[in-house]
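One protein chain is absent from this view; the other protein chains keep their places.
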Amino acid sequence: MTYPVAAKADDMRSRFNLPLSMSVIRPVVSIGAPLLLWEAAVRLGWIDAFLFPAPSAIAATMWRQTWPDGDLLLHAGRSLYRLLAGMALAIVIGTAVGIAIGMTRWGRAIFKPIISAFMPVPTLAWTPILLLAIGIDDRTTIVVVFIAASFEVIYNIVSGVEMMSRKVFWVARSMGASPSQIFWKVILPGVTPYLITGAKLGTGYAWRALIAAEMLAASSYGLGFMIYDASEYMTMEVIYGGIALIAVLGYFIENVLLGRIEAATVEKWGIQVER
Amino acid sequence: MAPAASTARPKIVASDIGMAFGSVTAIENVSCSIGEREFVSIIGPSGCGKSTFLYLIAGFEKATSGQIAIDGRAIAGPGPDRGIVFQEFVLFPWRTVLRNVTLGLEMQKVPLDEAVEKARKWIRMTGLSGFEDAYPSTLSGGMKQRVAIARALTYEPGILLLDEPFGALDVQTKNYVIRDLQDLWVEAKKTIVMVTHSVREAVLMADRVLVFGARPSRIVADVRIDLPHPRDAADPMLKAYQDQVTSVLSAEVDKSMSVERAR
Partner (left out) sequence: MANVSLAADRYETYAYRIFDGIYRLGAFLLPIGVLVILWEASVRFGIADGTILPAPSTVVARGIGLAFGGEGGGVLFSHIATSLYRALAAFGLAILVAIPLGFALGLSQTLFLWVSPLISILLPLPAVAWTPVMLVAFGQGDATIITVCFLGAVFPVLYSTIQGVRSVSRESIWVVRSMGASRFDIFLRVLLPASLPTLMSGLKLGMAHSWRTLVAAEMLAALSLGLGYMIFAARSYMDVATMFVGIVCLAVIGMLIEHGIFGPIEKRTIRKWHGSSKMGGDA
């Protein structure tokens, strides 16, 4: 009446003895397998080759767009430039505004409602106004990025300042710190975790808004513009290739870049940023 | 009340149990027999696998070798004959105290009003009257543990398994809950297996103390506590048993510590 002797390796436990190669194999298979399936489906004629060109064709076209005289790098570079410029503005101005608002109780009472009223407005809704005010220009898209990101940054920093314990300031003041010292040595380091979290979230929204704005603002370069333009000419390979690049760049910026920064600061300092 | 006779019908029989996780062997060659209505305490150094053994009895894990029989039948997974109380309470935050306690009976398709009546009895016995409609997040640690105990007893399993039930409680609450648990055991007449790291608790409450050794663990001592219940913490005989168990335990703790250091 014995029950079977089972030496089944529990997934959870064996995970800790994983060879490093698994953490590379899994993503490759996970993303590669559907692509292979797609390729096979096109070659076997299961799906329409016009609407769903084979990944090999997409890769070939994208390569041609890069080298020797393609515009792909120009498009990608322009999008990234706009993102960077907008984010830089959002971080600098957003932090300043956020701290200013957050430090005083009436500041919060006055501005928090205004911010929460405008935050749910999709950033794209501002684009037509910006187009009228600025025109078809890099500045329009940069402002779009700025709007998308600064809400998150400001909101998070205001929350952060709110949460900073008064006692931290008491300690600093009892050490005789001047206001400028308090700003640089107490406030700024204190809000940094919230700034980083806000930047991470803001980048996500910003990238989304940017791509959409590039489609609308019909400027001459940018990944959003590139794929929208391709839809007018129905060059599907460029569209899919563009989508893939947008996905990869978005992942890289949000998870790899900012994720690393977050790990190196927020998590290491053991701070729980409340959302 | 006299201690349960050792000739009582065996309720739980473990035969040559071994448990390995991958390349790590937690316990090996563990055999014991627990009689009906016995209160057995399992004690041992940290990480020695005593909780693992409890989970094997509960049926949450399957032993890699050997078998466990309840009432003569090999177990095949968890079941309503063995109730469980965890150190971290594991209450369901979306249910009130009352509905947490009726959960077991609900599982057995008992009509709700009947279940509620039975639950209220156990809520009263565990001193939770008045808190039936409270949500667990509003309760203190001691009360949460009482809810967990009431929940495990309400559907009347024959065996109650406790995994370090007082670990998350402060000293004062702990003493109250210990006393309540002893009274409950007398009243409810169940077989109880309790894992603990406190010699004092083990000796205070149990009829037998099984001492597990350092990993890979075996049972290194089986100490019978021949004292009537309820026990007096100041009893010198109790202190003697405590010292006896402690010396065995310390030896095992030293062993496991030196193994750790040798790593």
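Per-chain residue numbering starts at 1, and chain names A and B are given in the order in which the chains are listed.
The criterion applied here is as follows: a residue touches a chain if its C-beta (ideal position, glycine included) is under 8 Å from a C-beta of that chain, and two chains touch if they have at least 3 such contacts.
Bear in mind that the values here come from a model prediction, so they are computed numbers and not experimental data.
For the options B:Leu103, B:Leu227 or B:Val253, the residue in contact with the chain missing from this view is B:Leu103. Across A:Val42, A:Ile58, A:Met87 or A:Ile239, the single residue that touches the chain missing here is A:Ile239. Of the candidate positions A:Leu84, A:Ile114 or A:Ala264, contact with the hidden chain is made by A:Ile114.
Within the complete assembly, B:Arg82 is the residue of B:Arg82, B:Arg120, B:Arg146 or B:Lys190 that touches the hidden chain. Contact with the omitted chain, checked across A:Ile129, A:Val171, A:Leu188 or A:Ile261, is made by A:Ile129. Seen across the whole complex, the unshown chain contacts chain B at 58-60, 77-80, 82-84, 86, 88-94, 103-104, 107-108, 135-138, 144, 151, 155, 157.
Think of the hidden chain as still there; on chain A it touches residues 11-12, 26-27, 29-31, 34, 51, 109-111, 113-114, 116-129, 131-133, 204-205, 207-209, 211-212, 215-216, 224, 227-228, 230-231, 234, 236, 239-240, 242-243, 246-248, 250-251, 254-255, 274.
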